[in-house]
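Here the complex is missing one protein chain, while the rest keep their positions.
Right, chain A next:
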Amino acid sequence: MAKPDMVMYEEEYQALQAIISRLQVDSASKVVFLVDKNGQQIAASGDVRSIDATSLASLTAGNVAATDGLAKLIGEKEFSLLFHEGEKDNLHISIVGKRGILVVIFDQTSSLALVRLRVKRASRDLQEIFEKVEARAQASSTDTSNFESPFSEITDEDIDKLFGD
């Protein structure tokens, strides 16, 4: 594979979760998602059951990737912010560090200005955690002596079971 796998442990996950839960309350938004740039959901807060989170994560990543492509076409490195205004609900999408996407869904009980303000602070905190994850991934790719992966003993039988054989 091109880069080390992204591995998230309990402590980091809880820290990310705490930040986005606080953001959801502080920004008076309906739902906040943290998504990986490859389209996988990392954490969520708010009324998540009302939304197909997996599709949202994949489409958001696709949207960000396409916008990245647009940015490069006009000579920009990236567009760090995307905003979609709907009749009732709005979507605020921002890039966090190199690999995270923060998605905030809000209605008229909040405002774009408030969301932008709160997202700014949350992004800084999230970025710190992402940097830690990244640093650990790089360290563990060079030194694996202290880490025993639970996947080191995957057998053919395990894989066959996944497909119901």
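Please note the rule applied: a residue touches a chain if its C-beta (ideal position, glycine included) is under 8 Å from a C-beta of that chain, and two chains touch if they have at least 3 such contacts; residues count from 1.
Throughout what follows, contacts and distances are computed from a predicted model.
Undergrad: Name the absent chain as its UniProt record does, using one of the following: "Pyruvate dehydrogenase E1 component subunit alpha", "Cell polarity determinant GTPase MglA", "Hydrogenase maturation protease" or "Biopolymer transporter ExbD".
TA: Result for the unshown chain: "Cell polarity determinant GTPase MglA".
Undergrad: Please pick, from A:S55, A:S111 or A:Q138, the residue that touches the omitted chain in the full complex.
TA: Counting the whole complex, the residue in contact with the absent chain is A:S55.
Undergrad: Out of A:Q14, A:S50, A:S111 or A:Q138, which touches the unshown chain?
TA: Answering carefully, the residue with contact to the hidden chain is A:Q14.
Undergrad: On chain A, what residues meet the omitted chain?
TA: Its contact residues with the unshown chain are 1-10, 12-14, 36-40, 42, 52, 54-55, 58-59, 62, 65-66, 68-69, 149-154, 156, 158-159, 161-163.
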